[in-house]
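Working notes, structure below.
Removed: one protein chain of the complex. Kept in place: all other protein chains.
Let's turn to chain A:
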Amino acid sequence: MRILLVEDNPQLSESLCTALEQAGFAVDAVHDGEAADHVLHTHDYALVVLDLALPRLDGWEVLKRLRGRRARVPVLILTAHGALEDRVRGLDLGADDFLSKPFELAELEARTRALIRRANGLEQARIPCGPLVYDTVTRMFTLHDQPLVLTPREHAVLEILALRAGRAVAKETLTDQIFGMTESGSPEAIEIYVHRLRRKLTSDDISIVTLRGLGYMLETRSAMQ
């Protein structure tokens, strides 16, 4: 997974490189908009982390040119302003997510993972969530390297939760995706699947958290700390 980091502040750039590399990504860092634009012409990346206030060519312009070439690489915007207009403008220009400075590294890593997963759909081979690993090629879950035996509905629920690990998933989202447009599924049915999944996820390092009135969240040990 190669990520392009476009950030003009050298210390921040260095820290983010380190963090992203620790998270298992390969990172190319450039420090101005023109360099970014140039590199994006010639290289493919799994993700672009783009600061807006850049010398020579600002982040908006880089994004505009990128989308002008119909490049589909996901873009995570780093912004100091975080103003609402910025978000609206960024989304209109084709940004995928925003992170307002200052942020937690964990947040950056989580969003990076989520964006890459989302962009690649299920093409990425192995998605790890603590001791739970989802192999998207074989569509198999393993827990502590042991295959997890699941019914199709349980599999569907766990798949959705795993792809958004660490983030809350609304019950309606689950209901909609499990039962599709034609079937009418009840929220209670989801509760049953979650109950069964909990019994099968027999590890202390991973759990499905119930969010009262909201939905569920797959939580891994690292996030619990």
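Methods note: a contact is a pair of C-beta atoms (placed from the backbone, for glycine too) under 8 Å apart; a residue touches a chain by one contact, two chains touch by 3 or more; residues count from 1.
Please note the rule applied: contacts and distances are computed from a predicted model.
S.K.: Which of the following names does UniProt give to the chain that is not shown: "Peptidoglycan glycosyltransferase", "ABC transporter substrate-binding protein", "ABC-type polysaccharide transport system permease subunit" or "histidine kinase"?
M.R.: "histidine kinase"
S.K.: In the complete assembly, which of A:T18, A:T138 or A:S186 touches the absent chain?
M.R.: A:T18
S.K.: Which one, A:R72, A:K101, A:R118 or A:H144, makes contact with the chain that was left out?
M.R.: Considering all chains, including the one not shown, the answer is A:K101.
S.K.: Determine and list the chain A residues touching the chain excluded from the picture.
M.R.: Those residues of chain A that touch the unshown chain are 9, 11-12, 15-16, 18-19, 22, 53, 78, 80-84, 87-88, 100-106, 166-170, 209, 211-215, 217, 219, 223-224.
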